[in-house]
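With one protein chain removed, the remaining protein chains of the complex are shown where they sit.
Let's turn to chain A:
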Amino acid sequence: MIVPLSALGPGEKGIVVNIAGGHYARQRLVSMGLSPGAMVQVIESHSMGPIIFSVGGSRFAIGRGLASKVMVRKL
């Protein structure tokens, strides 16, 4: 099932399939390891704040707007 990253709950994992959104944000995400094929695990996702996730051994927080543009295959 392919869903936006923002739809994953805490503890859920997914494989990045595609990233929509502007060139700038996309480059940022990619250089941080969030590129197609990467496995992400959501650590905290709360409707009131940014989404915390880990990818490739590092943890990041991104805004919900951006997270909804990252498409993942839910595992």
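As a working rule, a contact is a pair of C-beta atoms (placed from the backbone, for glycine too) under 8 Å apart; a residue touches a chain by one contact, two chains touch by 3 or more; residues count from 1.
Here, contacts and distances are computed from a predicted model.
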So which of "Ferrous iron transport protein B", "Protein-export membrane protein SecD", "Aspartate carbamoyltransferase" or "ABC transporter permease" is the UniProt name of the chain that got left out? "Ferrous iron transport protein B"
Tell me which of A:I2, A:A61 or A:L75 is the one touching the absent chain. A:A61
Touching residues of chain A against the unshown chain: what are they? 10, 18-19, 21-33, 35-38, 43-44, 46, 48-50, 52, 54-63, 65-66
